[in-house]
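The structure is given below, and queries will be raised subsequently.
All protein chains of the complex are present and in place, except for one that has been dropped.
Moving on to subunit A:
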Amino acid sequence: MYKRILIGGSAGSFEQVSQLLSAESLYHCPPIIFIMHLSENYDAKNLCNAFQSLVHIKCKLVQNHDWIESDTLYIADGRYHVLLDNDGQRFRLYDDEPFHYAKPSIDLLFESCCGSEAKSTLAIVLSGANSDGSTGLKKLFDAGAHCCIASPNNTPHSAMPTSALHTVPNAEVLPDEVDSQWLVKLLACDKRSTEHLHHTSKSKLSNSVHASASDIKPSNTLVGGHQ
């Protein structure tokens, strides 16, 4: 089951994210962390407010040491790099130069999530005019994350998805026309498969309870004997 959704984008990605997250039915979801390259002087509160008027989940600016919460879209400003620690549950900000001309660095966010938490991570690379995100996506993919890339055929700036696709050829390519239902369907599917897993494991658990019960029959008999 997805425990976090990481989205990286640069020029042209605002519209794509708005489209991806605009479904009314998307009000219950894992934390979504959106990293977009921004100027240091840009006040990301404006971006956060813009998203709040477009999506139906809560929008918050990333704060150092904050625990990440479900049903929330986190927006990072351009002043710090953003990483996750505590097994992908908490933000950690870094003050450093841009890496490969990019700040916040999408690679860094992705690379900070490559531990055991990668398997419950959905990572998406969207429009952008450089190659940030490719290295991080490759590491996430190798660590077992579900990795998706916007279709370069229908992306305002295709350099970033093209680079990501070149680096991670087996990642899933999003449909040319991404609509607001894509993520809703993916999460519903994820929920159903998780419920199925829960169901299966419950059956297994109940079988094992039966097995245990039969195993302890002699004790019951003993207890019965006392009666």
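Methods note: a residue touches a chain if its C-beta (ideal position, glycine included) is under 8 Å from a C-beta of that chain, and two chains touch if they have at least 3 such contacts; residues count from 1.
The rule is simple: contacts and distances are computed from a predicted model.
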Query = The complex lacks one chain in this depiction; which UniProt name from "CheR-type methyltransferase domain-containing protein", "ABC transporter permease", "Spermidine/putrescine import ATP-binding protein PotA" or "L-lactate dehydrogenase complex protein LldG" does that chain carry?
reply = "CheR-type methyltransferase domain-containing protein"
Key: Residue touching the undisplayed chain, where the options are A:E24, A:D95 or A:E177   = A:D95
Task = Mind listing the subunit A residues that contact the chain we can't see here?
result = 63-65, 79-81, 83, 85, 92-97, 99, 105, 107-108, 111-112, 139, 142
